[in-house]
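Of the protein chains in this complex, one is absent; all others appear in place.
Think of it as A and B in the order they're written, each chain with its own count starting at 1.
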Amino acid sequence: MNVPGQQPQTSAWSMYRAIVGIGAFCALVIVVVFQSTAARIRDNQERFLAAAIADVLPETRTTVAVGLAEDGRLVPTTETLALPVFLAYDEAEQLAGAVLTAMGMGYQDNIRVLYAYSFEQNAIVGFKILESKETPGLGDRVEIEPHFIANFEALDASLSVDGSALANPIVTVKQGEKTDPWQIDGITGATITSEALGNILNNSASEWVPVLERDAGTIERGDRSNGQ
Amino acid sequence: MASKEVTSTDEFVKGLWRDNPVFIQVLGMCPALAVSNTALNALAMGLATTFVLLMSGLSVSLLRNFIPREARIVCYICIIATFVTSVDYLIMALSLELHRALGAFIALIVVNCLILGRAEAFASKHKPGRALLDGLGMGVGFTLALLFIGVVREILGSGSLFGVAVFPDGFQTWTVMVLPSGGFFAMALWLLIVNRIKQKQAAAAKTVEVTS
Partner (left out) sequence: MSGQNQVLEIGSSPHVTSGASVDVIMRNVFFALLPVCVFAVFAFGIAAALTLTTATLTCVVTEHVICRLNRKPTTVGDWSVAITGLLYGLTLPPDLPLWMVAVGAIFAVAVGKALFGGLGCNAFNPALVGRAFLQAAFPQAMTHWSLPFAADRFSELPGSILAFPFAEPVYDAVTAATPLARMKFEAIQAENPDLLWGLTSGSVGETCGALILLGGAYLVARNMMNWRIPVSIMLTVSLITWVFMQIDPAVYPRPAFMLFSGGLMLGAVFMATDMVASPITNAGCWVYGMLIGGLVVVIRFWGGMPEGVMYAILLANAVSPHIDFLIQPRVFGTGRGAG
């Protein structure tokens, strides 16, 4: 392997030394940066979430994080779930709605969304994308296209008669073909992303809305924590 | 001493114009075209890249006698990836909104050939001070170039500059400019202008040579 005229081959030891040494150095740098920024990042994320909740459900004053108990009942929780769900209360301490996080596969990567469910209208009344890596200019139009955002002013999510599932599954239809309140008017040119959002909402709502409708009223007043 | 002063300044200045990474070397096109849709994104991307350039340049230069020639690429990439990860966390700590806007392109700084190129071509052969100056010059040059592209795209594509509307209501936005193709148009426009100026300069330099 030694081409004549080239400098002598470096010993294996010095290569190991360099690679392991640099690996250790890099690991150290990353750990230091991660440790020193972790608190700020968590802080930012909490503030971001609070702002996002206020965005999708403006009446919100206080929130209670809820989760499922072992027997499938809705209970307040103090754990930080991967996809947190909140009950939101307004100024008069009345239940204003629920704010849910949902996640699913988009075109490029997972999309995380936050949406508000209104017990009064039995509909999804607010929607915001928390995290997406969709193609700039195409998939990310789901965040700016006015006709698409208008879908979530009142997207029907009412339950079937026995209360175990959605009466009509939430689906994305082609742009301009929306006929029913549970359909999402898609975006031409962002078909995959808009369909993915329909699936994400449908999966999350089918799972949570029956539980919320059944148990949300049972959450005790004293359990409420002050969500800023 | 005096001549050395001049050359150190030159290490910095060359990145701004003579060897500008975007307009002259045409390196790092992926971020230059992808995240220059607004001036703010362009600026943030430029600064993040500058940070990585500086830190990786410094590290590579300090470790240049420690890194064997055969294993250099893996070492450089490892160092660069470390600082890109750091900058990712730093931006998240700074502003989640900005982090969302830049999206996947922060992670893609790793494969920006400008950074590996400077590590390989300059930092591994020069002292840390020089490497820092070179990295700073290249970084500022990159940032300025992105900003130039971003300003054009934001003004035409959104009718605003750094998020502030610059036109009265009713301005017709040029959708194409915020799309990826707009990046190519704005880039081509600046390349046209830069090449034109360079041609003029070259012609002027020639006349000076002849007359003197």
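Some observations on this one:
What we mean here is this: contacts are C-beta pairs under 8 Å (C-beta built on N, C-alpha and C of every residue); 3 or more make two chains touch, one makes a residue touch a chain.
A quick note: this is a predicted structure, and the numbers were derived from the prediction, not measured.
Interface note for the absent chain: among B:107, B:179 or B:194, the touching residue is B:179. Remark: the residues of subunit B touching the chain excluded from display are 167, 170-172, 174-177, 179, 181.
Definition applied: only the chains that are shown with their structure count from here on.
Averaged C-alpha coordinates give centres for subunit A and subunit B that are 33 Å from one another. Taken together, the subunit A residues at the contact with subunit B in this complex read 7, 9-10, 14-15, 17-19, 21-23, 25-26, 29-30, 33-34, 37, 40-41, 44-45, 48, 108-109, 131-133, 136-137.
Residues of subunit B touching subunit A in their complex: 34-35, 37, 59, 63, 66-71, 74-75, 78-79, 81-83, 85-86, 89-90, 92-93, 95-97, 100, 103-104, 178-180.
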